[in-house]
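Omission of a single protein chain aside, the complex is shown with its protein chains in their original locations.
Chain IDs A and B follow the sequence of writing; residue 1 opens each chain.
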């Protein structure tokens, strides 16, 4: 596992239709390469705009070993910088979220403005050139309020395509007029790819997510036609009709709903508006809206759930009354942060328009259930008897799509001759 | 330490009569090789049959990075399998002990029967062959109720010899009609070999184990003849006579008692029935039996203590009224699990026939005292000034025998050209 040739081998011999070989899930060397090849080269979902509503609002996110600060300026633009002083390298902002004027290093007072320019550095003498010591900028892009950053020198350009396709889907949910109702940071004891694989199928949902599946059809996430009897075939037909009818109704209200699959793009993603069954309105225990103040200009609570999945690290559910976003960030080969953010209309009042427990319960429970499954999968992958097993082509095609994308991106990276870095 | 040649050197240059060089006690690379060469290739003591008395009873044990599940079937046979689902590799049984029907994976419901056959896997489609996806079996062998497993493809055959020799010694204690009274898991902060070395001598007992040594003679574990005065010589003679008399008495009751030393076998072991002095009956603070219900068909409480030591990871003490077994499992180069199990007659009633504190106190205290010594030995071995020191040929011959066996097994393994694996 020490030499890039080993990793190259592992990547090359990946068998289609099966889970990855064990080192992809537990070797620290591969986690290092994942950070380098995946998280440092692609657009990563890290936050939503309502986390920084006002000028001076600043949040920090950790991507791999990098700490990035996001700062909303007086011009209302959000900029991203590496969170490191250019003097002796102290971390600048230590808090997860704060409000600041300029960016002042606590160590020796070096001060940067909202553009990252160094504007004050005492005792450095007449010959010192401040203009060479500004903060290092990071690419940032907001898609209808969802903030993506890219740490690469050159960011993948097909973010434009994702923005073009997704903006009409997301915009009606009007993130700009949302507020953060709750954020949860859950550390899963598993590799980030196991977290993602878990998210990319609902084969495990019926047995493990009793709360989430209340308004979901068992046919919404694939099934084997070989195991159908007549009753089930009838049910499938009903479900297919329901989707068709809902999509027609929603599209006629200006809500794009059809599936869009761009999972092979560099900036890979997929979206679809899915019905919530049996008069369901939202992802709550009683399937009714959690917030009385509907989002944007919505008046109908029954808009199903718009799902938006991105490679490599996020998924999002948009309902008529609230939005839930998920950001996945690797902490080590076997620990992963899942940050979940619940958004409601900015005018919704807690206790009046919504109850926080009711809003968050389904996904808090579902996240915990998933964390437990991810932990078991990690524990299995660490055993010498583990070997890649077969994905179901009916219920796990998007797990396969995720692995395909991952392996393709790794190959691309290794071909660029950058693999050496991972063995340092 | 990175390359197998370094380890080969260390193994080759081992100096007889001395403790091992430091890396054997603290290098993670050698721990990895220990697992591969010792724990994955030999018969390892992991449990006693009374831990799984009924059909459906299931326990899990961790040997190196492997989790193994032991399941008693409806036919009362105990089988062992790798505890990993063949679908996406989730750990199947997460509990230390449970009772189950079939083995059902929590992730996607794949189901295996008690023979490890895959009997249910939904949505895999018509072409999927269940028979290729059964659980991976592990060798298992019970010697008069002591359960040994072997993870190797081919298990050492001389377990037959150990069974042949030991069954007559152990059988009268009738493990089949015992129950588990107590189990303790103690994590020692030292290498597993330091735990074993500590167990293989009683040179340290007098100063460190005031409770254990109450019924033990100071001459029972070796002494230097050069340091004897007349009084001590007299005492030795008395002790030797006591052993002789006890052995005669016990053998006449059908209890084999003589020392058997097979410490150089691949499945190395040693046994001996040792007197408990001064009218002692058992390993308790007052040296009297802890349980009124004697084991098997015993009527005489004064049967001394039958000790049974195995390479690489166990020792056992059988008295007239109870049994204590010890299983040693490495957790990392400097952490070791010592699992101790106390057995009494299955009809003995706690509070009436035995008091749990009285039963367990001597070995709980002794284990803790040993753990502290192992910790000090580990701390010393981690220091640059450590160098192998001399074993006493009078009091530490079995420590030497353990190290000889270990080094011989390592040489054998490295000669098989499998050493490469340790450097991966």
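FYI, contacts are C-beta pairs under 8 Å (C-beta built on N, C-alpha and C of every residue); 3 or more make two chains touch, one makes a residue touch a chain.
None of these values were measured; they are calculated from a predicted model.
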Among B:207, B:258 or B:415, which one touches the chain that has been omitted from the display? B:207
Of the residues A:48, A:84 or A:194, which one touches the chain left out of the display? A:84
Contact partner of the left-out chain, one of B:102, B:224 or B:412: B:224
Among A:9, A:94 or A:259, which residue is in contact with the omitted chain in the full complex? A:94
Specify the residue from the set B:197, B:321 or B:334 that touches the hidden chain. B:197
Of the residues in chain A, which ones touch the absent chain? 40, 64-67, 82-91, 94, 106-109, 122-126, 128, 133, 136, 151, 424
Over the whole complex, note the residues of chain B touching the chain we left out. 1-2, 19, 22, 197, 203-204, 207-208, 222-224, 226-227, 373, 376-377, 379-395
